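With one protein chain removed, the remaining protein chains of the complex are shown where they sit.
Naming follows writing order (A and B), and every chain is counted from residue 1.
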Amino acid sequence: MRRYVAKRVLHAIFVMWLVATVVFFGLRAIPGGPIRAMLGPEATPSAVESLRTQLGLDQPLYVQYAEWFSGMLAGDLGTSITTGQEITTLIAAAFPRTFSIAIVGVIVGLGLAIPAGIVSATRKHEPADYVATVAAFLGLSMPAFFIGILLALVFGVRLGLLPIFGYTPIGEGFVPWLRSIILPGIAVGLPYAAIVMRMMRSSLLETMNEPYMTTARAKGIDSRVQLYKHAMQNALIPVVTVAGIQVALILVGSVTVEIVFGIQGIGRMLVDSIIDRNYPVTQAVILLVAAIMVFANLAVDILYTFIDPRIRYGGEP
Amino acid sequence: MTDYETTNDCGGTDSDRVDTDGGVDAEYPGAAPPERFRDDGFVEPRRTFRERLVTGLGNDRKALAGAVVVVGFIATALFAPIIAPYDPNTTFTILQEPATSSTTADGEFFHILGTDSFGHDVLSRIVYGARVSLLVAAATVLFAFTIGTVIGTVAGYYGGWVDSLLMRYIDFQWAFPTLILAAGIIAFAGGLGVWNVIIAIGVAFIDDFARLVRGEVLSIREEEYVMAARAVGMGDTRIMSKEILPNAVAPIIVQVTLMIPLAILAEAGLSFLGLGVTPTTPTWGLMLSEGRQFISQAWWISIFPGFAIMITVLAFNMFGDGLRDVFDVKEGEVSDR
Partner (left out) sequence: MSSAHSPSGSADADEESLLDIAGLHTVFHTDRGTVRAVDGVDLSLNSGEIVGLVGESGSGKSVLARSIMGLIDDPGEIADGDVRLNGESLVHAEESRLNELRGGTVSMVFQDPMHSLNPTLSVGEQIAETVRLNQDIGESVSLPAEIKRKILGAAENSEAWRRAIEMLEAVQIPEPAARAGDFPHEFSGGMRQRAMLAIALSCEPDLLIADEPTTALDVTIQAGILDELRALKDAFDTTILLITHNLAVVAEACDRVNVMYAGRIVERAPTDVLFENPSHPYTQGLIASTPRVDHPDADLQPIPGSVPDGIGEQPACKFAKRCPEAKPECYERPPDFRPVGASHEAACLRRGPTEDRL
């Protein structure tokens, strides 16, 4: 197992390096050059020169590359063109907001998906199953930002129960914080729940048909014990995979939902930086997102070792 | 050496092939049976691809409903000028409520779904929005499909370092959620507009196709008829295009059907963020974003386009799901050889 974990960690590091490198070259490959793109066609030569020096683009490529990496590892992500602030500071302010939404999203998502998937599979073709399956379809078909707008309309405008604009940091109280992110969190969590639920259902159904489940029945084991002791662990394996991969959905959802609810998170940062052509910021956010994805996948890989004994004790087949 | 034809039926013919019982038959070692027992075994005509598809889908109400709506969506997109009550860029009174009429200097105009903050008729913009969605979805998927299939086939077929290299790329792409990658590409391509959107989303989808096709090719590559083709000296490209790909068609079709709604959602997302099509183009995502500010006074500006997205995506998903059921059930038989 240690070998397995080591392999996955190395792989993760490799991918991060690859991503950083591609982003590095991507910036420099912009048609017309990044400087012109940022400053616009009427930029004066001196403005171009000073920006170039400021960004270190006048140095030889390999020097730039080395500085880029050493800077990154030291935690220096550069400065924003528009405001001159340290990007790391900006991210430190924005990230907790996105993270809050994401956490609520994951909790809501898994909290709905797993029980729903189990109920759906164990009561296949009964009304409960149909309801859950239809709900999952709907969840898959609505973009998170639309769900957000609907929720804002119903709970914010019509019922006036919850705020629909802005974020309250947790420092100002748990309940106000929760109130400010519960709607965005649900909006982000529902499409996620839909996908995870479908996988839970199909995986459980498949597991129940495995020969070892017949063995369990032949032993006279109670059906609830069969489900939870014999089937669940096996059925969860593909579910964990999907739950990890679909963190992408949560991230994407957060980005759009932040706009709906006026929350100044990473998503807002990304969009603004693209519109303003604030490339250093764009770069940094993309790297951050990739890092989250890679980390999430690594976490899933490691989670496997707890769930699947075949990985934990890789014995002979 | 027979030259296998590549038809849409994965190389099969339309003639019914009869499945008799095991081989040696038609003579009875002992006394022959009376007439009514003579129809031995189970004579089941080998159903062709098309027949299976039609029967399979015909029995699936969900898939049929989806198919109907999909056709409706395509028709709306194609015949937009005829279906839309007004031109999407004509302005009437702003913020008109649904099912009311606006009065301008030119007369009274009825707005089923109201008007937006610029005075455009919402229904007309939704109808024309279908055009953009269809165009983007189709072009995107086509783009991703073509490139992804080539990458996947080459990687799966040749294996070795080619495969490793291509897989590294796919791994890399995997670290980026679609929307983020697309946004990044738009950022670095410098500019909005439909074509940039198509390329951005298209590139983001390549890894899905590549991985799927690679998987299929890997398993088909080991099949006997491929070995036979190689033993006879058939060239690689020919093997890939005539032996392997036609047999991978079914999962690829399912994938295409399931990626279209994802493309629609991606375009809507990009446009919603202001990173998609140019600002005045009627597209559902953009309408949602414009309507966001008016959510308290004029909810209809966002809500109706939102439902348009939902219904279209839902229809494609239901249809794609039905397709997947039809093909998966007969997994081993997909090649009609």
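Following the convention adopted for this analysis, contacts are C-beta pairs under 8 Å (C-beta built on N, C-alpha and C of every residue); 3 or more make two chains touch, one makes a residue touch a chain.
The structure presented is a predicted model; accordingly, all values stated were derived computationally and were not measured.
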Who touches the missing chain here, B:33, B:81 or B:191?
B:33
Counting contacts across the full complex, list the positions on subunit B that touch the omitted chain.
21-22, 24-25, 27-31, 33-34, 36-37, 40-42
Which residues does subunit A use to touch the chain missing from this display?
210-212, 214-222, 224-225, 228-230, 233-234, 307-310, 313, 315-317
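The definition used in the following text is that only the chains that are shown with their structure count from here on.
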Need the CA-centroid distance for the pair subunit A / subunit B, whole Å please.
25
Residues of subunit A touching subunit B in the complex
11, 15-16, 18-19, 22, 26-27, 29-32, 37, 137-138, 140-143, 145-146, 149-150, 152-153, 156-157, 164, 248-249, 251-252, 255-256, 259-260, 270-271, 273-275, 277, 279, 282, 286, 289-290, 293-294, 297
Within their complex, state which residues of subunit B touch subunit A.
168, 171-172, 174-180, 183-184, 186-190, 261, 265, 268-269, 272-275, 288-289, 291-292, 295-296, 299, 302-303, 306, 309-311, 313-314, 317-318
